[in-house]
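Note that one protein chain is taken out, while the other chains of the complex remain in position.
Going by the order they are written in, the chains are A and B; count residues from 1 in each one.
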Amino acid sequence: MPSVITLTTDFGLSDAYVACMKGVILSINPKATIVDISHSIEPQNVVQAAFMLHIAHRYFPNNAIHVVIVDPEVGSKRRAIILLTPLAYFVAPDNGVLSYIINELHPLRDPIAHPTSRVHLRKEIKENIKVISITNSTFWHQPVSSTFHGRDIFAPVAAHLSLGVPIQKFGKRIDTLNIIPPLTPDFDSADNLVGHVLHIDHFGNLITNIKNIDLSKDAIAIRIGRHLIKRINRYYAEVEGLAVIPGSSGHLEISLSNGNAASFLRAKIGDQVKLTIQKKKL
Amino acid sequence: MPSVITLTTDFGLSDAYVACMKGVILSINPKATIVDISHSIEPQNVVQAAFMLHIAHRYFPNNAIHVVIVDPEVGSKRRAIILLTPLAYFVAPDNGVLSYIINELHPLRDPIAHPTSRVHLRKEIKENIKVISITNSTFWHQPVSSTFHGRDIFAPVAAHLSLGVPIQKFGKRIDTLNIIPPLTPDFDSADNLVGHVLHIDHFGNLITNIKNIDLSKDAIAIRIGRHLIKRINRYYAEVEGLAVIPGSSGHLEISLSNGNAASFLRAKIGDQVKLTIQKKKL
Partner (left out) sequence: MPSVITLTTDFGLSDAYVACMKGVILSINPKATIVDISHSIEPQNVVQAAFMLHIAHRYFPNNAIHVVIVDPEVGSKRRAIILLTPLAYFVAPDNGVLSYIINELHPLRDPIAHPTSRVHLRKEIKENIKVISITNSTFWHQPVSSTFHGRDIFAPVAAHLSLGVPIQKFGKRIDTLNIIPPLTPDFDSADNLVGHVLHIDHFGNLITNIKNIDLSKDAIAIRIGRHLIKRINRYYAEVEGLAVIPGSSGHLEISLSNGNAASFLRAKIGDQVKLTIQKKKL
């Protein structure tokens, strides 16, 4: 039976919103272990939440229940879903916040147009995962507000899941999901890999969507804005100055030793980064 | 036996103050479940803490123990109290921080003059609640500092309560309490309801002391500063721009879809809001 419930939101920590969710969970399952992943997602930044959840969830026990509330459309008709993968449960609005989780299980084949698009899960994906549209109000906290489904729907559903209620009790199985593209970097005409900054951490490190394993030996530098960074380091203190680091998340980072790369580069989430490669001589 | 202990303070999260309280609690009751409600109350803002606690405590299990430390007079002769209601325990300085809790159980009849006033609990209130003046140092952490009773008095008292120590062991029953007025909005001569902003949340929503149920069908707009907001919405993304929302706390909120209402309006805690009503034609 799952026992750990994690929370990822854009609620911040100054209000009691997160506490209300915890109170609701503990009222249903007093033995639940609740862990905050982050409550500092940029307000309504679904992509940042999707990325951070994707990185963090791997380190939690199997069958953990991950609740993700970055939910600009709360109160509208957007769906609420449970996603069950071989590794974990996810309870979230159906707004693309689970895109990286889905894409890792089975990379989505077709190019997806901006903005958020509803995709049909392919047969081989459906064998590995289940998606439920949460509709059974029996498991909700009443009365349900129109602005705080985290407290009134997602938290109590997670708590009942942690008590072992089977997912089919919460609603019907569905086979479509909303996905946010682009999920992965792409090659330009010169074979450079073009990605972007997905997250800026507390130290000012820029975490990109280019994976460490994409750092082939032909790669010679990363370009961001007007800066070309030619140092590829193993750890932060290895040398002075700006450097590219294969990060602990599995993604390339741009860092400034003894400094804040984001401030120095005036970089922000969404900025383009380009991994330039050595041209082969003809 | 109560098992959940919540903490509400103005300590912030950059220091170890909250951690020291948790260490003291776990040293006494290693099985206590401790939940942070908020540590971002404005320094020494007793009214904000009173409101936030009042909203959040409803979502916790029955018999939860709510510790509230916003305590500008720590070290002086202000009393420390335990309040037992039909729902929960509260452990706090007697400085008005429990005003909303008391007022909800039995609305205080008489107008109360500013500032904090000591009121006598009426007979029908005393049947439902018990108030203890904490004086028995047996249950304190020694030595008791003069500046951190959260760690040395309130936390250990809460921990012993969570082990089932009866409240009369902590001190004598009293029947007066300090209350902070005004607790509720009031009508002006034109029958408009005049309240004020009690809290500004992480998204910039202004939470007022006007309740959703006060939003009669005659209400047509809210005035704040020079702004008259005529839209009353059901949820944040419903329309663009400023709107009044019946909030998830049971209180009216002023919000700006895809924006920060507090920044836009340059509003702050304590600002007046006025719910204007439709004049009946004669």
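Quick notes on this one:
Criterion: contacts are C-beta pairs under 8 Å (C-beta built on N, C-alpha and C of every residue); 3 or more make two chains touch, one makes a residue touch a chain.
A quick note: this is a predicted structure, and the numbers were derived from the prediction, not measured.
Within the whole complex, the absent chain has one touching residue among A:6, A:29, A:95 or A:146, and that is A:6. Annotation: of A:21, A:37 or A:153, A:37 touches the absent chain (contact as defined above).
Seen across the whole complex, the unshown chain contacts chain A at 3-4, 6, 8, 13, 33, 35-40, 52-53, 55-57, 59-61, 64, 199, 201-203, 234-238, 245-248, 253, 258. Contact between chain B and the unshown chain involves residues 10-17, 19-20, 22-24, 26-27, 30, 43-44, 72-76, 141, 145-148, 151-152.
The rule is short, and it goes like this: only the chains that are shown with their structure count from here on.
In whole angstrom, the spacing between the mean C-alpha positions of chain A and chain B is 34.
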